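Here is the structure we will look at.
The complex appears here without one of its protein chains, the remainder shown in place.
Letters A and B mark the chains in the order given here, with residues in each chain numbered from 1 onward.
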Amino acid sequence: MDFRPPDMNLWAALPTAVVGATALVTLLLSVLRPAGAARRSISFTLFGLALAAVGCLPAAIFRPGPSFQGMLVLDPAAVLLSLLLLGATAVCVLLASRYLVHDGVDAAEAAVLLTLGCAGMLFMVSAGNLLMVFIGLETMSVALYILAGLAGARDRTSHEAALKYLLLGAFATGFLVYGMAFVYGATGSLDLREIGARIAGGGAAPGFLAVGLALLLIGLGFKVALVPFHMWAPDVYEGAPTTVAAYMAVGVKVAAFMALLRVFNVAAGGAAASWQAAVAWLAVLTMLVGNLVALAQTSLKRLLAYSSIAHAGYLAVGLAAGGAAGAQAVLFYSVAYGFMTLGAFVVLLALERADDKPQLDDLRGLRRRHPLLAAALATFMFALAGIPPLSGFLGKWLLISAAVQAGQVPLAVAAVLCSAIAAFYYLRIVVYSYMREPADDASPVTLAAETRQALAACLIGTLLCSFPFGLWLLSAAGWAAGALR
Amino acid sequence: MTTGFAICFLVLAAVALAAAAKMIFSHHPVHSALYLVLNLCASALIYVLLGAPFIAIVQVAVYAGAIMVLFLFIIMYLNLGLAQDVADARSRRATALATAGLLAVLLLAGGVVRWSGDLAGRPQQVAAGQQALAAGQAGLPGAPAATPDAQAALQAARAAAQPQPGQAVTVEQIGVALFSRYALPFEVASLLILVAMIGALVIARPQLQRESALRKEVSS
Partner (left out) sequence: MTPPGLTLALSALLFGLGVTGVLVRRNVLVVYMSIELMLNAANLAFIAFGRLHGGLDGQLFVFFSMVVAAAEVAVGLGIVVAVYKQLHSVDVDQLNLLKF
């Protein structure tokens, strides 16, 4: 039998290879030279992530196409989301160096786990094969199971959150693998482009395909917390260290939505009739439940958890709309959502005290206690609520117009109504921080250097996605969506 | 399907199902683990029947061997007694059985009824799919440009290397595939194992630190 070496297009693997190498070198350095390892491993990890971002550029220019026998597809959409994920990881590493270390976690360990989780996410967004989706997802998930339990020595709920995330994550994996088995059975291939070609050519068994897509939707729905499968999210976000919760809310959701986009919108686009209605119903349910339950929350962390559930619903609207317009909306909204949610979590971390989780009342008079933080919080909340010039508005506008273009007017109406509900609790946060008097014993808020840098990064990101600059991102997302296949 | 094959298959399937049911409803976690081992071994034999001897060996060595030994080790390490939950869980059992039953019925009904059709139409569909694929690849701008000769050679090599439907897969074929077509997932899997290794150490770490602190105190 003749042996064919794999078609190794190293340009396509460059970003992921750099991220993996960064993790390995950080690990080795921290073991070989323990003195001063914390500071060094953080700065080296940040350097490596920046290098990986630069490593995305050749792919954006040379457009390597599917490589490693179609396993890895670093197309423009993957480059766009890889850049976002690298940025989000860098922000989380920065935050971890301050807050996780405070919880008694070794800085190098946290940085290595965050980086390896990021490698898994990058493999997921550039996966050209169901096997790569699966292994990328598991690399990301295993890293996050551990990260969720990192504060276990100090906080009892951290280990509980890890266990809960693990059990439901593994349960979801069961559905995911079974779904992949049926999709493979229906089409005879694991390669997403071949699957797409067979579905489009009518060579797919419809019964198997429907069962497989339904199971895949359940499996990935758990990961992005779509509504019937969301019950783990608030508890896990609350129990996990806030840095890790932010990483889950942004990284996992963006990576898993890209996988959903590749499997459903692109590969199974020819069989849209079999999944579109289901995704649309899940989207409506997710937006409704997420937003309505968020109204009743007083714990800021739970509120953000339900807000991120609701945003999974908005992203699912783009998925249900389908086509290039839907893909463009999902890509744009993923980037916008990433920055604004990460920013909201950074503010939450800045407000966190050693022994209690921040409540809505802790925001009273934030304008006086720290005007800059209050202004940043207001920006993120306005963006999340979708107030006109900001990124959230552009994203929702794209999603809703994609739904209308696809003829799904009821879905668009539901999205508008749910955004109106959502505006209420986002604006309430702004009202608390601007119009309520601070409590007498309110402590002054001071920001650490790392928090300031992270906040600045999220703020710049949000503003770059907002009106004048956002149009550039909008056309980039449109270009990337057109190149998806 | 020969009669011998059918008898072997049906016996193994019955064993696997019975073991799975016993696993779920055993009072003692150790019994559950042992029944799961039985289920995994029966599945391994079914893999052999289905022409997957390598996977069968891996199943016995990794799944029934390593993973289940880990489970048994943890059960005994934690020294768990009889599980009370089998007796207490009547009400939960009703709802859960309803849910799972519904799922199995949906899978069977949505699947099996249409499976017969799906399975029967297989060869034509594969041919149609391959035609569509060829048409699709011809039209793709990103597809690597290859000379007709090279493509024909590639397809001939593929046909030689790929087992046909119904054929058993040899270890050699799996080995070659693992280091050519599946080289990238193989590397990513090594990253995954690295994550798991670091993770297991990180989780065990507070314990290790406490122990080393204790040892220092004792020695000083």
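Criterion: a contact is a pair of C-beta atoms (placed from the backbone, for glycine too) under 8 Å apart; a residue touches a chain by one contact, two chains touch by 3 or more.
Values in this document were obtained by computation on a predicted structure and should not be read as measured data.
Touching the missing chain, out of A:I42, A:L72, A:L166 or A:I429, is residue A:L166. Within the complete assembly, residues 130-131, 134-135, 138, 141-142, 145-146, 149, 152, 156, 159-160, 162-164, 166-168, 170-171, 173-175, 177-178, 180-182, 184-185, 188-190, 231, 235 of subunit A touch the chain that is not shown. On the side of subunit B, the interface with the absent chain consists of residues 1, 5, 9-10, 13, 16-17, 20-21, 23-24, 29, 32-33, 36, 39-40, 43, 46-47, 50-52, 54-55, 58-59, 62-63, 66-67, 70-71, 74-75, 77-78, 80, 83, 85-86, 88-89, 92-93, 95-97, 99-101, 103-104, 107-108, 111-112, 115-116, 119, 122, 126, 162-167, 169, 173-174, 177-178, 181-182, 185, 189, 192-193, 195-197, 199-200, 203-204, 207, using the contact rule stated above.
We adopt the following convention: only the chains that are shown with their structure count from here on.
For the pair subunit A and subunit B, the distance between C-alpha centroids works out to 28 Å.
Of all residues in subunit A, only 1-6, 8, 13, 20, 24, 27, 63, 65-66, 68-69, 71-72, 106, 109, 112-113, 116-117, 119-120, 123, 129, 131-132, 135-136, 138-139, 142-143, 145-146, 149-150, 152-153, 182, 186-188, 193-194, 196-198, 200-208, 210-211, 485 touch subunit B in the complex they form. Subunit B makes touch with subunit A in their complex at residues 107, 110-111, 113-115, 117-119, 121-122, 125-133, 135-137, 140, 142-144, 157, 160-161, 172-173, 176, 179-185, 188-189, 191-192, 194-196, 198-199, 202-203, 205-206.
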